[in-house]
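Here the complex is missing one protein chain, while the rest keep their positions.
Labels A and B are assigned to the chains in the order they are written; within every chain, residues are numbered from 1.
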Amino acid sequence: MYSLALESPLMTTRYTKDHEWVRLDGDIATIGISNYAAEQLGDVVYAELPAVGKSFKQGDDMAVVESAKTASDVYAPISGEIVETNAEIANENWQIINDAPQGEGWFVKLRASNKAEFDALMSESAYADYVKGL
Amino acid sequence: MITETTSGNRGLLQHEPLIFETGHATGTGVDLPEPKGAQSKLGGLTRKAALDLPGLSEPETMRHFVRLSQKNYAIDLGLFPLGSCTMKHNPRLNERVARFDGFADLHPLQPTSTIQGALELMDELARWLMELTGMPAVALSPKAGAHGEFCGMLAIKAALEARGEADKRKRVLVPHSAHGTNPATAVAAGFVVDEIEGDEDGRVDLADVTAKLGPDVAAIMITNPNTCGLFERDVKAIADAVHEAGAYFYCDGANYNAIVGKVRPGDLGVDAMHINLHKTFSTPHGGGGPGAGPTVLSAALAPYAPVPHIVKHSWTAGVLAGEARVAALPVAGETPAVQEYSLREHTEGTQAFGRMCAFHGQMGMFTRALTYMLSHGADGLRQVAEDAVLNANYLLARLKPHFNAPFGGPKNEHWPCMHEVLLDDSSIKPKGVETIDMAKALLDDGYHPFTTYFPLVVHGAMLIEPTETEPKRELDRFADVMIGLAERVNAGDVEFFKQAPKLAPTRRLDDTRAARQPKLRWRRGANDAPAAKHAAE
Partner (left out) sequence: MRYLPLTDVDRQQMLALIGAKSVDDLFIDVPKGALLKDLVDLPRAQGEIEVHRHMQRLAEKNTPAGRTAFFLGAGAYRHHVPASVDHLIQRSEFLTTYTPYQPEIAQGTLQALYEFQSQVAMLLDMEVANASMYDGSTACAEAAMMAARVTKRKKIVFSGGVHPHYVETSRTACEALGLEIVALPAAIDDEAAVIKHLGADVAAIIVQSPNVFGTVTDLTKIGEAVHGAGALMVATFTECVSFGLIEPAGAMGADIVCGEGQSIGNALNFGGPYVGLFAVKEKYIRQMPGRVAGETVDADGKRGFVLTLSTREQHIRREKATSNICTNSGLCQLAWTIHMTLLGEKGLRQLATLNHEKAIALADALGKVPGVEVLTRRFFNEIAIKLSKPAQEVVDRLARQGVIAGVAMSRLNPNAGMDDVLITSATEMNTEDDIAAYAKGLKEVLA
């Protein structure tokens, strides 16, 4: 039997073991930290985003997000070039990362250079299982 | 139940405003002679910028700082169980000695003929440190533990450069459990950090070390006893493997209190180790400093010790000869007729890697530490290590039935820790209480909390180091409180923990707000952030 809710590739969110999420729309990927990561982090007090135009390989240090007591590195979940950063975060609206980490609290958009990397990431349910095991 | 008083004060606990709110720029508590006035040789560079510094009379100043002091916990108040900090009693003889005019009223650049006692003192301290650790050389100048780590790593780098291998060897192995200063220091010294795994027993995984060693490795940085409070059983094997691979062994000496007088790091293959005088040797913590981090060095690293070097001369057959103290200990049986000390302050003509700081180091800490060493002696220092380890194991035995101690040994039953106890949050987290909540609850019982969330290798770490200056009665008192709290957790009283502290000078403070809206100084006329309520209002 097929699942009734056929996921459109445009809507699929995939996840990394380091708790980044990625949504791919054509070749533009929107990236942020997962609900789990935001919850573990606690109140965000600072985030540092990369500059537009900078390129990353999968796994590179890409951004930093901090709470009062921790600093977490955010790694590029897939390779590509940054085309946009979230203006809300640039304007120091840190709360948006806690309020909607997988929505309006996104970090960057990048142009994916290798979509196969996206396909190899964890699906929603695989990530949910992964988090349960932590 | 706390009833608000009229003033907001609580008995001896007084609300105390900032000096900027009570003092004024024309007040002063120092009477100085009147300046004669008129002439100036400043070339027109007189200060135009406002100063606006408030001054208070002596009675007001005393009151201000005494009121502030009453809001602090202290070793003199009770057990200060911070892991790896070695919060032992600070002997007051040390304070008296440090303040002798002959030590305190001495300028570092006075002609050496006027400071022979100071140089002799440093030489004597050096001898104690070298003898205790079994190492042939010591650099006295580092100003803190992390500064000593830096000194050790720079000596290693210099040794590699001398071998022509500095470009080849850039990788430093650091355990995940290491104190943050270790990787930070390695990077500051120009190296790249590669993390080593720990094993199930809370120790460095020897297999991972040997797997990660290679011709590009400069050094390993190991804390022994480690940050989980355990002695690294494989330390000799690790040292051998590291040396075989052409690398050096840096030892973080923060936990030296567990083995002082019982084990010599030199016998374990250590190449460099910093010693925290403010931990093992009782110099005061002072609310965050000053520290001192003299670093013992092996024969391989001794030539690279930073300046200044203390040079001890001796008259032999009428000829004054110089012998760098950084070389081996003087030959037994040689007693020079007259000793004279001088300083070598520049690197020219030496292999010294450079200079750690201006002048000679933390003399104020040397006087205190030497006083401590003389007071304890070889026998007392050994007793220090034994009692420190005994106290920690006693606490572990009392707490183990009520908390989870994740490491120990194969049976994990009666396997010892060293000078500190590591617990994790697996006994409290399932009941909704976090390590931070336990810590805040401890405040209401009149204790400073244990170290929280360090080391990183366990979840919700609670690291407890009693030290040897705790009487058994105090250990039992602390254990009783911890056990009482554990019982409260089991009873499901989560709110109690989340609301803690209720009786401390302040309730729980908002870290997030402090970081989101940094307010790092007072400014005249600045609008206060909203909802800051003062008792006086």
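Definition applied: contacts are C-beta pairs under 8 Å (C-beta built on N, C-alpha and C of every residue); 3 or more make two chains touch, one makes a residue touch a chain.
Computed from a prediction, not measured in an experiment: that's the story for all the values here.
Looking at the full complex, which residue from B:285, B:309, B:402 or B:488 touches the chain that isn't shown here?
B:285
Just name the one of B:9, B:61 or B:314 that touches the chain not displayed here.
B:61
Which residue among B:18, B:211 or B:491 touches the omitted chain?
Answer from the full complex: B:18 touches the omitted chain.
Mind listing the chain A residues that contact the chain we can't see here?
Chain A touches the missing chain through residues 45-46, 66-71, 73.
By our rule, only the chains that are shown with their structure count from here on.
Per the contact definition, I'd like the list of chain B residues that touch chain A in the complex.
Answer in residue numbers: 453, 511-512, 514-516.
Spell out the part of chain A that touches chain B in their complex, as residue ranges.
Interface residues on the chain A side: 42-43, 45-46, 66-69, 94.
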